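Apart from one protein chain that is not included, each protein chain of the complex appears where it belongs.
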Amino acid sequence: MLLQVKDLKSGYKGVPAIHDVSFEIKKGEIVVIVGGNGAGKSTILRTISGLIRPTGGEIVFDGRRIDQLPAHEVVAAGIAHVPEGRWIFGRMTVQQNLILGAYTQKSEEERLKTLEMIYRIFPRLKERREQVAGTMSGGEQQMLAIARGLMSRPKLLMLDEPSLGIMPKLVMEILEMIREINQRGTTILLVEQNVHAALKLADRAYVLQTGRIVAEGAGRELMEDERIRKAYLGM
Amino acid sequence: MALLEIQKLTKRFGGLVANREISMQIDEGEIVGLIGPNGAGKSTFFAMVAGFYQPDGGRIFFNGEDITGRSPEYICRKGITRTFQIVKPFEDMTVLENVMVGAFLRTASPTRARKEAEEVLEFTGLANKLDWEAKGLTIADKKRLELARALATKPKLLLLDEVMAGLTPTETLEAVELIRQIHKRGIALFIVEHVMEVVMPISHRVVVLDGGEKIAEGTPEEVAKDPRVIKSYLGEMDHVASG
Amino acid sequence: MKESKILSQENASLQTKIVSKGKTVQGVLLFFASLALVILPYVVQQPFYLHVFILIFLYAVMGGAWNILGGYTGQVSLGHAVYFGIGAYASTMLMMEWQISPWLGMLIGMILAVLVSLAIGYPTFRLKGHYFAIATLALGEIFMIIFSNWEWVGAAVGLYLPILPSVWINFQFTEKTPYYYIALGMLGLTLLVTRLVEKSRLGYYFRAIKNDQDAAKALGINTTYYKMVAMAISAALMAMAGTFYAQYVLYIDPNSVLAMSISIQACLVAVMGGVGTLWGPVIGAAILVPLSEFTRSYLGGSGSALDLVVYGVLIMLIAVFQPAGLMGLFGRNQARRKEA
Amino acid sequence: GCTTTTQPKETSEKQTEQGTTETQKSGEAAEQVSEIKIGAIYPLSGSAAATGEDLANGVKLAVEIINGSYPDLNLPLAKDAGLPNLGGAKIKLILADHQASPEKGASEAERLITQEKVVALVGSYHSSVTATASQTAERYGIPFVNGESTSPTLTKRGFKWFFRTTPDDQIFSENFFQFLDDLKEKGLISDPKLALLYENTLWGSEVGKFEKQFAAEYGYNVVEDINYPAKSTNLNSEVQKLKAAKPDILLQASYVSDAILSMKTYKELDFNVDAILAMDAGFIAPEFLKVLNEDGEYILSREVWALDLAKNKPMIKLVNDMFKERFGTNMDGNSARAFTAMLVLADAINRAGSVEPEAIQQALLETNIPAEQLIMPWKGIKFDPETHQNVLGSGIIVQIQNGEYVTVWPWNLASKDLIWPMPKWSDR
Partner (left out) sequence: MTTEIVIQTLVSGLLWGCIYALIAIGLTIIFGVMDIVNFAHGEFLMVSMFIVYSLSLLGINPLISLPVAAIALFALGILSYKTLIRRVLDAPMLAQIFVTFGLMIFLRNLAHLIYSADYRSVAVSVFQGRVEVLGIYLSTPQVIAALVAAVMTAAVYWFITKTEMGWALMAVAENKNAASLMGINSERMYALAWGIGAACVGVAGALLANFYYIFPEVGALFGLLAYVVVALGGFGSIQGAFVAGIIIGVTEALAGLLIDPSVKYVIVFSVYVVVVVLRPKGLMGNV
């Protein structure tokens, strides 16, 4: 078991956003969390990565409690979080952004190797590596954000709506890429509104509704579920 | 006469030509989609139409008036309101107050502005978050707020830059319905959106940009079949079909 | 879906009830507070205490003036001394050169301040954040130097106001009480203006500009124009305070009415009380003025600067523990409600 | 004590009436007064705080001498402990800080008068602050004795309660030209080119104005006239301008920071003149020499006091010794003037035999202290009945020689010979 979340409670300024959420991720899996707008998906990811402190519950990663760690130590422990809204460093170049992604990786050699790999996956970034990241288009920035998350060579990569604002052709490519990254050995926790594609991709999925997990199962299973189809797939 | 007429609009950033001699028009009551790969220049184009960027060439006419290079607020008063791809809510103000700011464009009376804002919020489904501070909204709600605020200015033409992104398919359907309702009020719409489930069913016409140039224009069906569009933008369409 | 809507409407009406109840309580409190202030001079016979109250009112007016531009509109000016100085100099010069009553002089000073504020605002409002703050600071210094060299207004020597008979038209009194009421009246006016602004379209536009200028433009707000409006109102009130100062102290020089410290004081009062709130500057002044007066009185005579050490520590403490200003202590419930 | 609390409802006329009756009441009580409160308002913090401390020390020593018994000192009230006419009542000094702000000065005056119930005030060094503080005193009808503010305007306001012991800048400026005329007579100069450098403050620009006026009157040629901003970080361009004008004599008016800075810059840029005639202030502040050491040598400054005056008046040394013992430094023109103002005030209160303001005011008007009873080189103290300016005051000129301020002019008071011209930097 790579990640275990038990009875997690969290929220903002005393207002709870998720209630007693429990789920787990095994090594090598792709797990998807789906749910409507404001359900609390991003909040779960933020709590795991240490951006917000949980108000209750436990998070165990790789056999170690991480729920009280600050964000920068969570990264060091092996979790990368590609947040909603990208958060790239707009004033720095693409390459600087990427290198900062590998901040916890102290070996220069390893870093260059990872960078090479990233440039293979995202040739657009290689081409634009000297561009100031803030002037790139929305989609380009999203690529950069994912690539930067990968730079730390995480054991668990958490992606918050990576397809947001991405052109259709790339959406498929990005999801394809996620599968590829997963096949190279990185466990994935994905939050996605593009429910079809995400469920197709997922080994397992959780459905979140107003801060509570209301259903779970294998991706394809859920896609068949009548309630889910109605609530999320618009069918 | 076209509501919006654009002639050979050009914008450069240093060496990069973000928009090259783009011409197009929008008629009264029309819904036009603007699609194209990331970085194609869509937001740039919007920014020029709304007066946020000065074009390096070309002209923009609205209702027959040359509005090229006019200030954003002038253009807004004339009837074009934009939303921002990267949302810009008034964070310290409540949802209601945000929308009232929009409504104040057409009335100076706080009571009227409030009534109108409430109506718009009801219409856009934010009515239950009236007194939330805008900074506490999720991104999707912030986008909805952008839309509500823009609507409150009573525009003739609404420029929507990816306000539908980040919705579940069910929510997307609701959003499409919302856009239809807006259209019914006689407002022309110019929409940038990567979610084909939104663009294709509602657009009367679709314009496609790539690398700063207009590469195609036509009905959604025509565009969807255009090989250039498929190659550079849509890719394999299977996931679209599944919507 | 429908259910939740109804629920929230109920909630909303409940809240309005609570709010309106809060409002009546507030109204009653306000009424008694004003009454207390009005009869205060009949109760407090110590001129020094009246003096402290007058200073509180004066600084509250300055803070309130600053608040319109800095608090509501978010344009942090560190050069408001310019308008204060104009108010002080205009009424004084008009009085000395043409025997014009300072009351009229005050109005003319306010108009002049508005004109100058527009001339300052037009070029500088394209600047944002700290660039604007430092630009206003620089302009403040420029005005100060110009006045220090301008012979007609007494240059660095300053102006001694002629002592005139104590009648209302002369805006000069041998006693504190009239000054007290004038200052109180000016404060009332400032609060009234602030209230009107707050509740009207202006107030919404100001706050929109403070939050995001691009978004404001996209909604048809001519940001420069509205910033100028805010600046003009702010400048006029500041000039009014300047006239009062001149008539109260009866000696002005660039150092005492145009110095950077005036601008900073005005800002400090608003910030300590709570920017962008009606009562913030009043609370700020009510804390800061006595703090400064009494620490100086009790500790200043030693010459060890202990009073200012204490003053500095207190400012740090307030800023650290009440960063949203002391209003935060009162307004907390309201803020919670909005966030929840 | 004496109550001057006024009823806010009363009109001003009534107030005076009432004031009189009240003070009469307190006059009756005078015999039982054991403590007389006097307020002193000085810049105890802020950039002039060093000087403020010096002034406060002067006042403190005066109070000590008044309250104690010092038969060897031929000063008013030194012999007896306290004020004999008020049954040996002691003076209680209340110090207040005005931070160099006119508003705070007025505020402190207000507080001292109405809260502390002081019977009179001294202070406040900065003329701008004295202006407002004395205004407050005027309003309350409380005597204000000023010992060290030199703006001539102060005594031209027609105030009834304001008295000044020190000569003003007009007199001091004229002293310079009398001195120059004397030099001419001695053949040390013939037709010197003068340059003026003065700071852009109330005090500095008034000095500049008088210097220009007297230069014209006495027929001297001013080749450069620089009004510079106080609180400059550097004075390079000012000094370059001076160099370009090549004057023989520089007349300067600066507070201490600029005095120090200018001297450093003269040396650095090798600016030489025959003499620098300084309008005291920064040039006589104790820090001036502490910071500059030998680089401050040969400066000529107008003064009102110098330690070497003790040659003619041994009492000066006695007082200075007391001062040094208590505060660790020698007295200077500032502390000596503040000291004197306090003595003058106490003397008046004593002669009034009452703490009633009107009585003190009357006594002040009748003040006539002879030269022997002063540590100042003045002919005495006697106030002009109209302006209340001491008419017997005068200035001296001192020169820094071997780290001491020695009197060099008027010739009859001089303890050392004038060194003229001052050596070039390269020859030192």
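Some observations on this one:
The chains carry the letters A, B, C and D, assigned in the order they are written, with residues numbered from 1 in each.
Going forward, a residue touches a chain if its C-beta (ideal position, glycine included) is under 8 Å from a C-beta of that chain, and two chains touch if they have at least 3 such contacts.
As the structure is a prediction and not an experimental result, all values here were calculated from the model.
When the full complex is examined, the chain removed from view is found to touch A, C, D.
Considering the whole complex, the residue from D:Lys156, D:Lys186 or D:Lys290 that touches the absent chain is D:Lys290. Within the whole complex, the absent chain has one touching residue among C:Ile134, C:Leu164, C:Val193 or C:Ile287, and that is C:Ile134. Within subunit C, the residues in touch with the undisplayed chain are 70, 76, 123-124, 126-131, 133-135, 137-139, 141-142, 145-146, 148-149, 260, 264, 267-268, 271-272, 275, 304-306, 308-309, 311-321, 323-325. Where subunit A meets the missing chain, the touching residues are 49-51, 70-73, 75-76, 80-81, 83, 87-92, 96, 99-101, 103-104, 148-149, 152. Counting the whole complex, the residues of subunit D in touch with the unshown chain are 45-50, 52-53, 200, 226-229, 231-234, 236-238, 240-241, 243-244, 256-257, 260-261, 264, 268-270, 285-288, 290-292.
Note that only the chains that are shown with their structure count from here on.
Common neighbours of subunit B and subunit D, by the contact definition above: C. Look at the CA centroids: the one farthest from the centroid of subunit A belongs to D.
Chain centres here are Cα averages; for subunit C and subunit D they lie 38 Å apart. Between the CA-based centres of subunit A and subunit B the separation comes to 28 Å, rounded to the whole angstrom. Multi-chain contact residues, meaning those touching two or more other chains, occur in subunit B at positions 136. Listed for subunit C are residues 339-340, each touching two or more other chains.
Subunit A contributes residues 12, 34-38, 42, 84-85, 135-140, 142, 161, 164-173, 193, 195-197, 230-235 to its touches with subunit B in the complex.
If you check the complex, the residues on subunit D that touch subunit C are 5-10, 12, 15, 42, 44-45, 49, 52-53, 56, 94-97, 99, 101-104, 106-108, 110-111, 114-115, 128, 131-132, 135, 139, 151, 153, 157, 200-202, 204-206, 227, 229. Contact residues on subunit B toward subunit C in their complex (touch as defined above): 50-52, 71-74, 76-77, 81-84, 88-94, 97, 100-102, 104-105, 108, 110, 113, 127-128, 130-133, 136, 149-150, 153.
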